[in-house]
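Written out below as structure tokens is the structure these notes cover.
A single protein chain has been omitted from the complex, and every remaining protein chain is retained in its original position.
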Amino acid sequence: MDTNDKGVRKIVDMITGFARSNSLFMLAYGTGCGDIEIPPAMTSRYDWERFGYRKMATPRQADVLLISGYLATKTLKRVIRSYEQMQEPKYVVAFGSCTINGGMYWDSYNTIKMLDHYIPVDVYINGCMPRPEAVMSGLFDLQEQIKKGEANGAQKYRENLEWYRGNQKKVIKNWVMPEYNW
Amino acid sequence: MEDILKLLGGAAATMLLAFVVGATYGGLVRKIIARTQNRVGPPWYQNFVDISKLYMKDTAVHHGVMQHIGPAFAITASVTVLMFVPVLREGGWFPWFENLNFKGDIIFLIYMMVFGSLGMALGIGQTGNPNASIGVSRGLSMMVGYEIPFVLSLVSVMVQTHTTSITGLMEWQTQNGWLMFEAPFAFITMLLAILGMFHYAPFDIAHAPSEIASGPPSEFGGKYLAMMMTSGSIFAFAKLVFLVDVFMNGASNLVMLVVKTLLLYMVPVLYGAVSPRYRTEQAIRYLWGWPVFFGIIALIYSIYI
Partner (left out) sequence: MTTENNNLEREEAVVVALKATFPDLTARVKRIRRVEASVSKALTPSVLVHAKNVLGYKALSHISCVDWIEDEHFELVYILWNPDEKIQLLIKTLISRENATMENIDTIWRQANTYQREMREMFGIEFPGFVGAKEFLLEDWDDMPPMRRDFDTKEFVKEAFFLRPGREDAKDVRDTIAKRSKEEIPEFAKKYSREK
């Protein structure tokens, strides 16, 4: 069977897209105040397990890194490490205006303002804080992107690693981290 | 030659059946737990989607050779256990496949059921993740807890029926009635032991997600996690069929098998859905309390009946 055949490719893409988009494992790592929006989204009120979303405890098993709120430079270091430990395909969903432009921490000395300069972000959800509906709507967007094959943040990160590393090292001065191995 | 091919075909078909039924049960369990928590829950086929996605994920973690062999050990043990358990009563469920039963296979299975966990423990030891090591030590301590009532129950059944093979047990049950009623104390012991065996709450401290980052599998992602989920599905099915064979005289067709195994499976699942979590020493105290008491009663009962 010719695996490069257009029809075969299409069917394979459809199956992978379906499986990947309908089984999103989130990394349960709450960075800021936004993590308080996750319990209502998980439990009986909004119940995101309906869509196959699930919270995993370790980055090795997760597909989606939820950045829930502001990131202090200290937290950013841990986020980068978690992100690099995740296995591809991996996606980043950032929510709260803090991750977009700093939000109410726009002049804080210890909080980064634009997350997409440090790790690639697939979906931004604005609001301070976004309600669980907004979070889930953002995740639906991510599902659509995965189905279309557009959620390629990890690829972007791999290709522009030097630029991202430069930005990261500008904030994290004492860089004692293991090398990124794929 | 033809015999070997038939055997291999039958084995493959049995594995497929075990995987499909086990994974469906896993999805149903998630649904049932969701319903008890007043949620809708994932669709019943969610486990298949999860497993297929995990098989499609990259796995670029390398800690050592044993890390790669560990999940293989687990799946080997599950399949081996499955191969020795008669799926249906008369001859087998697949037209020309007979199980690999032999005299004394219950004793063999008691050992074999531990093998997968021990293999996983070896693999986990090499990852060097402290959370995983804590999880392993908790899981193995818990195993010491539930193995004793489990073995007591099976030994009393073997003493009562004077046989150590599963087919022998089923023949005995066809003549004398289900062991569930003939050896009631052994059955009660087994019911209490499988609460611990299936690792649902309250005996799920080995896998506590927010405490020790899901414990043993915390360093295994992608294909390894998929392998562990596959192995878990097969193992759950094998265990259930084994228990149905021992206490309910097996099943004559697949529908009866599903009904019986599901009924038995609901005991740990429903008990777990409404339970909080025991610490390790609490769990062991529980499992060495009433279950062992009933196990000893069962042993005495089986000797003097």
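Letters A and B mark the chains as written, and numbering starts fresh at 1 in each.
The working rule: contacts are C-beta pairs under 8 Å (C-beta built on N, C-alpha and C of every residue); 3 or more make two chains touch, one makes a residue touch a chain.
Treat the numbers as computed from the prediction; the structure is a model and nothing was measured.
The chain not displayed here makes contact, within the full complex, with A.
When the whole complex is considered, the residue among A:Arg50, A:His117, A:Arg131 or A:Lys147 that touches the unshown chain is A:His117. Note on the undisplayed chain: of the listed residues A:Thr73, A:Ser137 or A:Asn152, the one touching it is A:Thr73.
Considering the whole complex, the residue from A:Cys33, A:Ala134 or A:Ile172 that touches the absent chain is A:Ile172. Touching the chain that is not shown, out of A:Thr16, A:Ser108 or A:Ser137: A:Ser108 (per the contact rule at the top).
The set of chain A residues touching the chain not shown comprises 73-74, 77, 100-102, 106-110, 112-114, 117, 167, 170-174.
As a working rule, only the chains that are shown with their structure count from here on.
Taken together, the chain A residues at the contact with chain B in this complex read 15-16, 18-20, 22-23, 28, 43-44, 47, 49-52, 54-63, 86-89, 181-182.
Only residues 30, 34, 37-43, 46, 49-50, 52-54, 56-61, 131, 209-210, 213-214, 217-222, 225 of chain B touch chain A when the two sit together in their complex.
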